[in-house]
Each structure stands twice: as structure tokens, then as C-alpha cells.
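Dropping a structure here in C-alpha cells format, bear with me for questions.
Heads up, this is only part of the complex; the chains shown haven't been moved.
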Amino acid sequence: MRGLKVFSGRANIKLTEAICQYLKIPSVGKISLGNFPDGENFCKILDDVRGRDVFLVQPTCPPVNENLMELLIMIDSCKRASATRITAVLPYFGYARQDRKDDGRVPITAKLVANLITRAGADRVLTMDLHAAQIQGFFDVPVDHLYAAPVLNKHFHDLGVEADNLVIVSPDEGSTKRALGHVRRLGGSLAIVDKRRTSPTDTTQANIIGGPIEGRVAIIFDDMISTAGSICGAAQAVKDAGAIEVHVAASHGVLCGHAREKIDAAPIDSVVVTDSINIAREQRSEKLKFVTVAPLLAEAIRRIHHDQSISQMFGDNH
Amino acid sequence: MRGLKVFSGRANIKLTEAICQYLKIPSVGKISLGNFPDGENFCKILDDVRGRDVFLVQPTCPPVNENLMELLIMIDSCKRASATRITAVLPYFGYARQDRKDDGRVPITAKLVANLITRAGADRVLTMDLHAAQIQGFFDVPVDHLYAAPVLNKHFHDLGVEADNLVIVSPDEGSTKRALGHVRRLGGSLAIVDKRRTSPTDTTQANIIGGPIEGRVAIIFDDMISTAGSICGAAQAVKDAGAIEVHVAASHGVLCGHAREKIDAAPIDSVVVTDSINIAREQRSEKLKFVTVAPLLAEAIRRIHHDQSISQMFGDNH
Amino acid sequence: MRGLKVFSGRANIKLTEAICQYLKIPSVGKISLGNFPDGENFCKILDDVRGRDVFLVQPTCPPVNENLMELLIMIDSCKRASATRITAVLPYFGYARQDRKDDGRVPITAKLVANLITRAGADRVLTMDLHAAQIQGFFDVPVDHLYAAPVLNKHFHDLGVEADNLVIVSPDEGSTKRALGHVRRLGGSLAIVDKRRTSPTDTTQANIIGGPIEGRVAIIFDDMISTAGSICGAAQAVKDAGAIEVHVAASHGVLCGHAREKIDAAPIDSVVVTDSINIAREQRSEKLKFVTVAPLLAEAIRRIHHDQSISQMFGDNH
């Protein structure tokens, strides 16, 4: 596979190594990354990249500013070193929730980040399960957008849960469409957790719209889990409504703050996330299970490098 | 109000006239617009715009390509005529539903349109109820985004419907969040029409999640009504579920194809839209009611011209 | 001819098919183009274009705004689908007469169109007989500019008109240089129709400068025929001056309004145009003759794809 070079930022070296293994590339590209004593990043690419098709793998997970800046500096290095094409690979695209102005005098940081990546010199972007699909339009360079849903669905399919006994739960009104997509693949009924407060002092009440839940296995789907507060509240509501098992699934395990404690304390049987983010050891609850997206990313990189269709990877039903 | 000039494309001259009346401007700016025999647009601005703060009002409703191109040509004319600042005012932003790539080899036309408007020379954009709020991020120039919701809510509030007797209906899973916003203002319960097909041949089935509906006044909220197919299907489902009245409300009355026939035939008591689009005579069902957004747009233009806050127009609850 | 893909907008599918036949490509690239009920264009490219050298054939003839917007959307689709190179092929470049500001507060729409095409993502442009050659300079991307003159000259050469018996006529002062080019190839004398009004009420008077015309076969050359008013007035003047035959030739048959009626009524023996534009059935006068530029465009596409010189196609005498 001549001409292809895959480098890893420091955010998720393990994932990059797995990708390279699937690509049957001898090893991840050699690069020296670090920080000077004053915290400024340094970067020196050790392999030759002149004329190469370069992929830079770096989820912009926490510490997001460090990881983003490292990515931008890697792009600048490759551009000035005359790489033919630079693809920024962001298995997780941070700042994606700041994708609109729903208040006065706030930024649209997701667009800012898109502009910074392009300005630094990326020729294209490969990412996965953006918080909002519209973020693709924040770029003028081509974006290939992958979906972890088939990998997550396969996990539950392999567990052998029967559709008749299943309820797919959206943790809030905004995620209803995503939940519905999983219903289409896994079967089961649809329920939505409606977190409206009925009075200013009332913080715990959560209604459930749809269902039924009683006596069923519930799977709550979200795109990412950060502090796990929302997902744990939803799990409690579902459990209270009579679910016999509660599973949580998300593409991105951001897991910050007291996420582990909350998950451990909540009536949750398992939490499934992909390896898009390398989760800190202290956040690794025993309930946490991983499915890998390395083959997915590797296949996409292989197809991009060989000018083969990405949409064929998903058939007619992503 | 020296220095301010408001011009109208041919898409909705009546709205621009109403805006100018609210602005207490003597009249809409003089401009000669038309088509040569071969269909090419011509444009000559008759009032002087050098050094002026120019607002060009043009919803990109059908015929969308004609209206968009006319807007772009007006912008080019003003830029070359040395206007100090050009604000493209799109009360309705066409092509907004093509805001993502959810399939291979399709355009993101909403982003293309944003790029074209900026490339033509617009310094800023004023628009209303974008199909997706993320479209703001398609622009790097400032976008002021207005909401017709208060105007629509006031319409129903004035009708005196009691919250206890009300159900707010989302016509599909994707609009749940919008419906919830109206629940917060008008009260009532929330219901979602779930249009999943249960078998490939089954096209009419529509479940309702949430409620209750039985014996209540239902208001279905959507951002726009095009062919009215979706909204009429939802109205039927809600009626079947026992609603005593069914009202439909939307910001933008695109109303194309057989919309009027469908609306006339459906169990709908009224359809309320704003005057963001000048609706063709043949689409004007007797059920159709209008609320005007001219004061809203005029106030926004006034504030932009005088460097006053737009977000203050909406308080803390847009 | 691996890697080459030719797609057609809806403006002139027949021409694109002819081009593909000359290129010995199995067929025109598969693409789904159409309009939603509200008139918004949709586009889905069905063949894979990733890494391909894509040519999009679309004259921006009437309906010009529809055809232009369709072209822009096709470009956006190809760019986001990772085509390696996108060439916009405009056999006829609409809006070309709006190429300067000869009045206050008017647009330079030809430049606007050039900017839109580039902004959408075209890497290069292939066009033919621009109304003004300077429009090439409206682009910063490479423009290949073809000339239909040899094809038109060949048509008259094949008819066997003798140079001694020929007069080449410019229909106005601005086209004198073009007419002179045909004199250099076909021989004959040069005449210019001078349409100055001698008084405000005098609209019909047309002087002829140069000649002689008396007893000769006259060919009036123009770059395009729109409403045919100008060309028919010139024909009348030439006939009045004693021409025994009057032929009209133009690169682009825009033919709009009452063109057919005027041509049918005028003392014109034949009108020759190329197939750069697909002429509507109701405009097809029996006097109308076609010469094809498909081989010319096909050869240019072949040479661009294979990195061969275009200027060699014209030798030293275009």
C-alpha cells in the first residue's frame, strides 16, 4: 500500500495502532510529539511524508484544546513537508455540541474548529457520529462521515435480546430520531424520556412518553456520554417504569467528572461505547464494555486511499 | 434614520412594503428588476447606495433558483455601487432541508447557498426559523436568526385555548424538540406522531406516542408546510385519536403541489402561517390564516442599523 | 480512458451524448437530477466519482438560472464526493453580455457567475465563443476557450460560395472584428451595418458602411441570436442594399421570444447555428440549420484529460 502514511496524535495511540494492524501497515508512522517545559507543543515527523497520502488520527476528546492544537500542528508540519494530501481523522469530533447560536453573543465553536482544521491545511476530514450531521456542512473540504450504529447494533444482536421484549429509549426529545433508527434495526418499541420540570423546584421528575417499558429490556441510545448525569437520570426513570434490564449505548465515551461514580450507582446493567476515545483508567467502570471501530476506520482509510466508495460500506441503510 | 436603504427582490414585495411602513421609511428603495427576453435577470438600483447601510429583502421561496439568483445579482450591484454594508434578509431560507450528506454523492445545497451569498458580497444575513439552527454556522459572516414562535404562540393565546384542554403535536420524531418549546409557552401535553411503517406495504399507519389526545384541542407545529402531505397525515392520526379540534401552525407557508387540495380535504380546522412567503393565489385555502412577521423583521433591521442588541428582542425565552 | 467521467445537466443531454460517443465512452455518467415539488433541485450522482476526472456539461442557456443552479449543485456534489478534478463545461456561457458596468449601480453578472462557479468548487472551465474574450480573465482557474468559427466557416466553404461573390457583414459596429476574422478565412469584402438613429423618431434607418453588397451573397456573423431582432434588421438592410442571398451564422442559437416568427418573416435564406444549445421545438424555423460542436468539445475533453495541448487544435489561425 505505497504512499499511505498513518500518524497518531497522542490522544488515542492504541486506536491508531489497531487501525494500522487492520490496514496491514507495518507500523504507525514515526513522529516525535511532546511539550516543551512551558507547555508549548513540539512536533517533528520522523518518516518522510513528501508526496505521501497522510492520515492524522486524533480524536479531539479531553483535554480537547491540547488535542486539537496538537492536530493543527501536525497538519502544519505535514503541509510544509509537502505531503500530497492530508486527511484529518477525528474518530470523535469535540466541541460538536456548540454547533449553533441559541443565545446572544455566544460562539459557534464547532464551526470555528472546522475553520481552524481547514486553515491549518487539512485537505479532507474523516470522522464518526457527529453530534449533528450538519457539521459536515461546516467544511468546504470533503468530509467522510462514518456511523458506529451497525457496530453497536451488532453488539446487542449478538446478546440475543428478542425484539418482542425490547424497548429502545431516547434519553431526551432531541435524540428521538436516533433512537428510532435503532428501532428500525433491532426492533422493539420506542420510548422517550421527557425531562420537563413541572415546577421550578422539581428537579427529579421524568415522564416517559411511548413504551411499553414494564417487564422489558431497555436500551438507552445516545451519541456520547460525558458526565453521565443525563443518561443515569434516564436509566432511573426507565427502571422506575418497570424495565427488567437497562443498558446504555453510545458512540463516544467522553466520561468526565463523576461519570464512573454515577454509572456505578445507577440502575444500569451495562454501558457500551466504542474505542473512539481512549478512556482514562479512573473512569473505567466495571459495567463498561467496548466495541472497536478500528476496522471501520481502517476500511474507510483504505477506501479513501484507493479512491473507492465510502457509501458502499453502509449499503442503503446507514 | 439616515443611511438606511431597504430594497425588495420580486419574491415578496408586500412584506418589504410592510417592513418599511413599520420602519417609518417613506418607501421601499427604488430598483429596476426584471428579465431579458432570454430569461437573464437585469437589475439597476435607482436610488444612490454609496456609503449606505443596505438591506435586501428576498425570501428564497419558489421559484427558488430565480429568487436566489436575483438576490445574488442585487448583492453584486450594491457591492460594486459601494454600499457600506449589505445585509441579505431571507425571511425564508430555501434549500435548508439539504443541510447534510445522509447519502453518498449528494450536495449540501444549504451550505452551497450560504457560500454563494457570501461570495456575492453580503456582509451579513438576517433570517428566520431556519430548518436547522446549525445553518447559522454555514456562514462566517454574522447571522441574526429570528423566531416566529412568539408570534404563532400569541395567535393561539389570543384564541383562548386553555392549557388543560390542549395537546401540542410533533408531526414526526425530528420535530419533537420544537413541539416541546411550544408546550413550555402554551402549556398542554406533548404528543408525537410516529410514522414508522410496520410492513413494506403499510403506508397509512401512524402511531401516536404521548398525549393524551382524546377530547382535546390539538395544535401540530412544524417549521414549514410544502406539499402538506406530512401535516395532513398527522392531522388525520390526531383526529382518529379523538382530538376535538386540529390546528396546524408553521413559520413558512411554502405551499406547493396539491397542498391546497390536501388541506381542504384533511380534518384540519385552521392552518396558521406567517407572511414570510407570498403565497400564490391558487394555494390560498379558506382555512389559511396569516400572522405577520413584518414588525419582527422591521425591528430587527432597525436594531441592526442602530447597533442595538437583537437578542434582547427575545428575552430569555426564545 | 480510465478515470474520466462525463455527466450532463438537463440543459443539453443530447449534446453530452454526442460528446460521449466521440469520446468512445460507453455512456454518459449516471446521475439523478430533478426538482422537488417546491422547485428545489435535487442531485444524486449514481456512478462513483471518487478520485475521478469529472466533466460536467451544462450550457447556461434559458432557463438560465435553473441551468446555472443545477450546474453549481452538481459541482458541489462532485466536490464533496471527492472527485479529483472538476471541469465545468459550458458550451454556452450565459449572462456573458453583462460583462461590464456601463451604467451606475448595475451588476457585472458575468463576473458574479464566474465567482459562483469557482466558489462551488470547479477546478477548471471549458467553454466556447464567449461574448467577450475578457471573460476568461474573470476566472483564476484555467479556462479553455474553444472557437466555433472553423466549424461555421467549413459550412459555408462546403456550400461553395466564391470569395469574389461574397460579402461578410457585421450586424453592428461592435462585431466588426469578428466579421473581419471570417473575411480572412472565407475571403470576400467587409460591410458593417450602422444602426445609428438619425432622429429620435427614426427607428428603421440602417446605413451600411463598406461593401460592396449589390449582387453579392451576404453572410451576417454574430456570436449569438436571441430575439433575432438585430440580425433581422441587418438582413433587411443588406437585402435592401441589393444582396442576392442573405445568410446568418452564429455560434449560439439562444432563440427566444418571437425569434422564429421574425426569422421566418425576414429576407433571410438560412440561419446556421451550432448545437451548443438545445433549441426548443417551437423555435425551430425551417430556415434553421445546425452544425455540431460535439467533436470539438469531445476532442478538448480528451486532450484535457490526457494533458495534451488545446491550442494545437486551432493551429495558428483561431
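Each chain carries a letter (A, B and C) given by its place in the written order, and its residues are counted from 1.
Definition applied: a contact is a pair of C-beta atoms (placed from the backbone, for glycine too) under 8 Å apart; a residue touches a chain by one contact, two chains touch by 3 or more.
This is a predicted model, so every value here is computed, not measured.
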item: Copy number across the full structure, from 3 displayed chains; value: 6
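Here is the rule we go by: only the chains that are shown with their structure count from here on.
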item: Geometric centre: closest chain by C-alpha means; value: B
item: Top chain pair, ranked by number of contacting C-beta pairs; value: B-C
item: Rounded Å distance, subunit B centre to subunit C centre (Cα mean); value: 39
item: Subunit A-subunit C separation of Cα centroids, rounded to whole Å; value: 51
item: Length of the line joining the C-alpha centres of subunit A and subunit B, rounded to whole Å; value: 33
item: Multi-chain contact residues (two or more partners), subunit A; value: 140, 143, 309-310
item: List of subunit A residues in touch with subunit B within their complex; value: 99-105, 108, 110-111, 115, 132-138, 140, 143, 145, 173-174, 176-177, 179-180, 183-184, 190-192, 194, 196, 209-210, 309-312, 318
item: Of subunit B, residues touching subunit C in the complex; value: 36-46, 48-49, 61-66, 68-69, 72-74, 76-78, 80-81, 94-95, 97-98, 101, 103-109, 111-112, 115-116, 119-120, 226-227, 254, 256-257
item: Subunit A residues within the subunit C interface of the complex; value: 124, 140, 142-144, 304, 307-310
